[in-house]
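Missing here: one protein chain of the complex. Every other protein chain is in place.
Lettered A, B and C in written order, each chain numbered from 1.
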Amino acid sequence: MSITVKTFPRLVDAAGALAQERGARFLAGGTLVMRDVNNADPEIETIIRSTDPSFSHIAASSGRVELAGGVTMAAVLAERDLAFLHPVARAVGGPALREAATIGGNLFAGRGDFATALLALDATVILAGGFGQRELPLDDFLGRGDRGAALVSAVAFKRPTGEALRFTKVTRVHPKGLSVLSIAAQLPLASGRVTGARVAYAGMSPAPFRAKAVERALEGRSLDAAGIAPALAVASDGTSPADDPIASAWWRREILPVHLRRLLLGAGHA
Amino acid sequence: MLEFRKDIFADERDDNLMEIGQPTQRQDMLGHVTGTSPYYDDHRFANLLHLKILRSPHAHARIRSIDDSVAARAPGVKRIIRAADVPVNLNTLLGLIQFGKDDEPSLATDIVRYKGEPILGVVATSERAALEALALVRVSYDPLPAVFDVEEALKPGAPSVNPSYPKNTFEYYGKYDHQKLRYGDADAAFAQADVVLDERYQMSPIEHAPTETNGSIAVPDTNGRFIVYTSTQALFFSLDTSAKINAMPSNQLHFIGGTVGGGFGGKVDTMTEPLSILAARLTGAPVRYRFSRHEEMQFGSPRGGERIYIKDGVMKDGRIIARKVRAYFDSGAYTRLSSYAVVKCAAHIPGPYTIPNVHADVFCVFTNRTPATAMRGFGVTALDFALECQMDKGATAIGMDPLEYRILNAYRDGDMKAHRREAKNCALIECAQVAAEKANWPLRDEFRKMSSRKDGGAAHVGGAADRTRAPASPAATRAPASTPQRVAYERPAPASPPRTAPAAPPPRSAQPPPPAAPAGSTHGAPRFSSVFGTRRR
Amino acid sequence: MKTPIQFRLNGEDVATFADGGANLLDVLREGVGDLSVKGGCWQGTCGTCTVLIEGVPRLSCVTLAETCTGRSIETTAGLRHGADLHPLQKAFMERFAAQCGYCTPGMLMAAKALLDRNPNPSREDVVEAIGGNICRCTGYEPIINAVLDAARTDSRRHT
Partner (left out) sequence: MAKHRGRGVATINYPIGMNLGGDPSQALVHSNPTGKFTVALSSIDLGQGMKSVTRQICAETLGVPVEDVYVDTADSDTGPHCMGSFASRGTHRVGNAVMVAAREARAVMMEAAAEELEVDPSDLETDGKGSIRVKGAPHRSISVRDVAIAAHGGFGTQRRHGHIRQGKTIAGRGIFLVPLSDVDPETGEMSPATCYAHACLIAEVEVDDETGDVTVLKMTSAYEIGRAINPKLVEQQLVGGSWMGMSHALYETPEPYYPDTRNGPRDFNEYLMPGPGDICPHDILVLERPAPDGPFGAKGPGEMCANPVLPAIANAVFNAVGVRINDLPITPEKILRALKARGSGSAPARLR
């Protein structure tokens, strides 16, 4: 009837318990789990959490950025070295929510705006398990159906150089609204030409994913109307948007290329 | 930015008052900013129990069986409340004013008629315990065909939603399936109209979304009475409804409320009090029944959807000579207050305009959705949306400025309304003039001079002026090509005189055009001279 | 099984027992009896239950209560010092920035979190700070103006 809360000093032990216990959910910031707990979700019998200091660690000074799963959006906003991610973190909820919402949690949110940016950064997920850590590319992780039992220990990625990360979130309500869709893009330029573009969407499929057709179409192109035309032509490839309470699949499909164009032409910085 | 135009209608007011008109601080403001205003849930009781409700997952279904045996033994559960426990399990809100038949159970008996309809309650030591027990109740249903569209619901063979009203429409005067409004002869007038506009409008349902959800706490008192702390918007409506459903003398109930976290109409329906009182009676303990946000959003009554068809007959000179309205209120599965809104809507047709031929049919329709209720502007908001979009289309159709088109047709003191009462205390024209001036919306001189007052305000301000719809003096008339010369603004008598003779709109042709306005009259033209750059006094 | 929970509430040490998994909002209201905190959704979507934990705004309804053990929590009940209202409370009154008053405590705490960090906010800063708080009555304008007023009087007081 009442829920059991188990707190572990070491994240690895929390991961172990999470893997074994049925009806267990891992609580980081609480914004997702506590809502279900308040609603007496019968799936939740045990809350597992960890006080491991490493779980809120930010390593951002070097070329390789590593953000622990328990890092909050507020912590990202407080870190000068992560300025390129500030527009993304600010797009998540209101100030109070950002003090709780974590990077790990965002990978499980249906419309992970932050996860979308991480995809565009080609991030790797580091999963904590009972038997130590496992690394895998973020888009593989997000592509998986069964993310439930996983515990995201950290995400890591190469700091973007030159061209900043581009991000746009489409929402009906300002400043804090649920995202209809969001687009993140990393567009490294070599003598004015895109090389190794990374473009990701949220809100266009069950989980955030990389728009690989767009990435390919941008390769070697310049970021002007003519240069991006092929990319816009394939903007919707692989998308499977749904009707939901805030927007229809039709509208999402219609406006995706518009916002992608504005982002690529530099009009869409968040 | 708010500013008063005390100069307008000043002659009708005595502004020599002490407290009235003062920006006095709200009596409740200190409580609000210190978090000490006592809302219903700000009362604490030892051993408070919590009521949670099992709701139908189907829009329309027969309940085959309910098994709550496991739930009844679940930890923390004090009592299961079933339909059979409700002393009077059929009610309609407006029964208190003898309007409509009892048609809604507090807990569904054999059939559920909308998704979210209450079926059974669990009273437990915590909300969590109650929710966990609800998850253990087993109900089997035979789904029934459902109808969700108001016009589909009126077609022959449509599923019947509400057994008290088998034809899916509320009954008016025991003889009609809708409310009528008949004035003049609209159909005859359409034949004479230069332009006829036939349009369809749809108002969406609206959730009141008060930040405090509906709720109440019923507390057994020392003397056999019950004290009920409630979020209701209508204290005695809720008290008398609760007394009826619980078959109790009303003086056994002591309702305390009055400080409410927003309502907007969504707290008129007495949705929690009858069952929290029943639960307190059955357990002998204080019981709270509080809507979750999800319940408030989806299962608390919304403003109902309204579909409205409007047909206008318009003359090239801007006069609207006929308006026909057909409107459908989506009442959901039960009546609640939509039946009343329908009459209010009919009374509001054709809007704040004098139209000699008006014809309306307004229906209260039952569908398999959450019952609708009152909301801010009840019966009028949707109609105003439809009417004012229609006015814009009318103006566009004849190439007239939309605001001048409204002023031209606006009702004035002494005009006859479609529900056969004389218009009094009108001020639509003045609102239009003042707003236009502020927004720099150009109005031609004659429209700036018009007035809502019978004699154009002349009697009130000494200076007569051309503020009626009598012909403007040739000099004053500088109508652009887009607007045909107003030969006469007077209204034609209805094509066929209405039943009650005095109700016929006064033929304007009988009125001689008043003399032109002298400069310096304090009401009318000079006030709007700022449009020409002169500063307003 | 009940869990003991201790924290500082508006400068005073408080302790209570709560059900496992209890949220901070319910513990503040039912456990400790601080009724200045209001609940609007228990979903983390309306901001009505906003409190300050260690000076930062948090949604108490989605905060696991036991994670607050040993921490310092501020609510509207602690805003005024004796008879003196906090500049935000005064400004909300002067601007008539409350109607039903139910969202007001959460608005005040969201605004306090802003002013404590940024005594001279722009209108945009204020809009951002209350962005997670729903008000159904006022249309927000008077609330925004009240927070800006409070900032002015507050900074005047400090300088």
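By definition in this document, a residue touches a chain if its C-beta (ideal position, glycine included) is under 8 Å from a C-beta of that chain, and two chains touch if they have at least 3 such contacts.
Note that the coordinates shown come from a computational prediction; the quantities given were computed from them, not determined experimentally.
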Would you mind listing the shown chains in contact with the chain that isn't displayed? A, B, C
Missing-chain contact, candidates B:Y183, B:Y289 or B:Y334, resolves to B:Y183
I'm checking contacts with the chain that's been left out. Which of C:P57, C:G101 or C:P121 qualifies? C:G101
Candidate in contact with the missing chain, chosen from B:P57, B:G377 or B:G414: B:G377
Can you tell me which of B:Q27, B:S65 or B:T222 touches the chain that was removed from the display? B:Q27
Missing-chain contacts mapped onto subunit A: 172-178, 243-248, 250-251, 254-255, 258-259, 262, 267
Residues of subunit C in contact with the chain that isn't shown? 40-41, 43, 45-46, 96, 99-102, 126-128, 130-131, 134, 136-144
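Here is the rule we go by: only the chains that are shown with their structure count from here on.
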Can you tell me, using the touch rule above, whether these chains form a line, ring, star, complete graph or other shape? complete
Taking each chain's mean CA coordinate, subunit B and subunit C are separated, in whole Å, by 35
When the C-alpha atoms of subunit A and subunit C are each averaged to a single point, how far apart are the two points in Å? 29
By the touch rule stated above, which residues of subunit C touch at least two different other chains? 19, 42-43
Send over the residues of subunit A in touch with two or more other chains. 2, 39
Under the touch definition given earlier, write down the residues of subunit B that touch subunit C in their complex. 25-26, 28-37, 39, 42, 44, 126, 128, 209-213, 259-264, 292-294
Where on subunit C is subunit A touching in the complex? 1-3, 19-21, 23, 42-44, 47, 50, 53, 56-59, 61-64, 66-67, 110, 113-114, 127-133
Mind listing the subunit B positions that touch subunit A in their complex? 74-76, 127-129, 131-132, 135, 292, 294
